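Showing just some of the chains, left in place.
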Amino acid sequence: MSLLSVHDLAVARGGLRTVEGVTFALEAGQALILRGPNGLGKTTLLRAVAGLQAPVAGRIEMREDTVAYAAHADGLKPALTASENLAFWAQVFGGGGIDRALAAMDLTALAHRPAAALSAGQKRRLGLARLMVTARPIWVLDEPTVSLDTASVGRFAQMLAGHMAQGGAALIATHIDLGLPQARVLDLTPYRARPGTRATRPSGFNEAFA
Amino acid sequence: MSIWKYANPAQFMRTTDGLLPWLVGAAAICCTAGVVWGFLTPDDFRQGSTVKIVFLHVPAAMMAINIWVMMLIASLIWIIRRHHVSALAAKAAAPIGAVMTLIALATGAIWGQPMWGTWWEWDPRLTSFLILFLFYVGYIALWSAVEDPDSAADLTGVLCLVGSVFALLSRYAVLFWNQGLHQGASLSVQSGERMSHVYRYPLYLAMLGFFLLFLALLLIRTRTEIRRRRLAALQAREMRA
Amino acid sequence: MIALLLRDLRLATRAGGGFGLGVAFFLILSALVPFGVGPDRATLAPVAPGILWVGALLACLLSLDRLFALDHEDGSLDLLATAPLPLEGTVAIKALAHWITTGLPLVLAAPLFGVLLQLPGQAMPWLVVSLAVGTPALSMLGAFGAALTVGLRRGGLLLSLLVLPLYIPTLIFGAEITRRGAEGQATATPLLFLAGITLGVLALIPWAAAAALRVNLR
Amino acid sequence: MIDLGRYATTVLMAYGVSIALIVGLVWQTVAANARARRALEEHDRHG
């Protein structure tokens, strides 16, 4: 069975469907890159997969507690040091091994720096390192390489490759090239929801009255 | 035919279209008649002409409580059955309830001036109404503060549930805190003995009038909300297209 | 769960975290009221139990403000919601952390403020007991309010508006205990009621708060 | 005109305030309803 399979999914934001009819499956060791212009609905789709919002139609099939989500915001506490931040998420998710995660994103030297005193790219690296301590097989990433320099993008690609080699999978929305030759690409543009088509369930409160 | 049919917005609009004129007419007649009749009743030997206030005060106070109960029921229907009209009805009812509470408070305060010699007294009945007013204001504020209508409906629903429990709790707490000056219920069980017929029938009429007024306003406001939602949905669709 | 509690406590003790600020606010309020009301013992003593309880309540309230808002802004709340903790547990833990950083210091420091407001000595133990029993309910109800308003910027005042009416029963019984204590009357009945309210709140509100949080995360 | 005795101001004030509040509520309700209906009709005509 695949780790994650999505059937005929439609998601809504602000009461309107953004994309619909999306179907794909993700096996262990695979990565799928979602592309599409700004405002198409990539973030919305990823939030639905992560379980943060309910889909309007279709099914998302996976085992429980298998998804680690990384969004635009990194979930870092500015007052805690990099390693304290990481250790907290390791404990919550029961992952452990923060040293390996720090090393993977080249943060060892910054481990005792408060997160507030990190630069934009360093913060992002810490946010990505968090994925390693979740011990979850499916990574759902929303524009993960924002603010990263070339070396860090490479390190991230390496980390991702390692994750997939261990039977993990990744679903990534991005606008730029990640340097992941093995990843499939799914362009969401053709799935843009057409207004007017009536769904079985209203996609939002106001839609129930249209 | 099930009652849930009327929760369908289109069906609701159609049904109320026919019903509304009758309701508005009946409400106008009963309200005016009740209040005017009340105004023309003879003076009470103890309270003088202030007794006329009762025909506004009591119906308003009664509706203030009943509207909250109705909101609670509507919220429950939304939370359990997800009927969108039900959530909008709860939203539409809140300002009416708040105004009714305000009328009960204002007439009470004005009445208190000659009767108790003060505008405001921390009597349990009065205090409970003040608390009820706060709940109404909080509920309305939450509706207007939350942008996403789905979230707003859910959050206000939860607030209404928790608020109801605490409104009741406050009532007992307030009773414990202070024993009051306010009269007890006179229309309840042995009503005949406590209030003469001269006042009773106009009071009944005014209560019916206020109830019909509430129903009419509720329907109109719900229809307003439905139209607003429809417009918002259509505009949003166009924007996305 | 423990990790979350420890993190919140640690955050509270870091720079700008707010540990002890509740007490400081309480102190300032107790100091301000005499300025406003006038320093006479005769005017102050009768209102002292009430003012102290209102002050405790406001100190709680002010610090609640950003209970979930900070976690929401920096994305932690999204991550916590996808973590293998039940959201009800998260809410309860965060309310507990709030109580430890705000309610508990208040309970411990209350006699000091009682002295500032000329509270009779025999009422002191009752002030402490009533605060100890009542403040957990304040924290939990506040967590509910914070969960309702988490998505809103500038939710602070709306939060107050929603939460204060919920605080009324706790306030009434809490102040009543202290007042009866000051006058040497029996305090068992209001204490029982207060304990009942606190237990009920602690048992039921986490569910309501978690539901509100889920809605706001959507 | 009926005689309200020494409580005239009290009674009249109570009636005045209540009627003002009710009229205000009714007016707001009706106005908002008309506005919503017009906006929707406007939209149907142009959109």
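For reference, chains read A, B, C and D in written order, and residue numbers begin at 1 within each chain.
One rule holds in what follows: contacts are C-beta pairs under 8 Å (C-beta built on N, C-alpha and C of every residue); 3 or more make two chains touch, one makes a residue touch a chain.
Worth saying up front: this structure is predicted, and the values here are computed from it rather than measured.
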**Message:** From the single copies of each chain shown, work out the full complex composition and give it as a label formula.
**Reply:** A x2, B x1, C x2, D x1
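We adopt the following convention: only the chains that are shown with their structure count from here on.
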**Message:** Quick check for you: compute each chain's CA centroid and the global CA centroid, then name the chain with the smallest gap between them.
**Reply:** C
**Message:** Nearest whole angstrom, what separates the Cα centre of chain C from the Cα centre of chain D?
**Reply:** 41
**Chain centre separation in whole Å, for chain D relative to chain B (CA means)** = 15
**Item:** Interface hub residues of chain A, defined as touching at least two other chains
**Value:** none
**Request:** Two or more other chains in contact with one residue: find those residues in chain C.
**Result:** 218
**Prompt:** Considering every pair of chains, which are in touch?
**Reply:** A-B, A-C, B-C, B-D
**Message:** Please output the residues of chain A touching chain B within their complex, sorted ascending.
**Reply:** 14-16, 193, 195-196, 202, 204-210
**Message:** For a test of understanding, state which residues of chain B touch chain D in their complex under the given definition.
**Reply:** 35, 39-40, 43, 48-50, 52-53, 56-57, 60, 95-96, 99, 102-103, 106-107, 110-111, 113-114, 213, 217, 220-221, 223-225, 227-228, 230-231, 234-235, 238
**chain A to chain C touching residues, read off their complex** = 50-54, 65, 67-69, 71-80, 84, 88-89, 91-94, 130
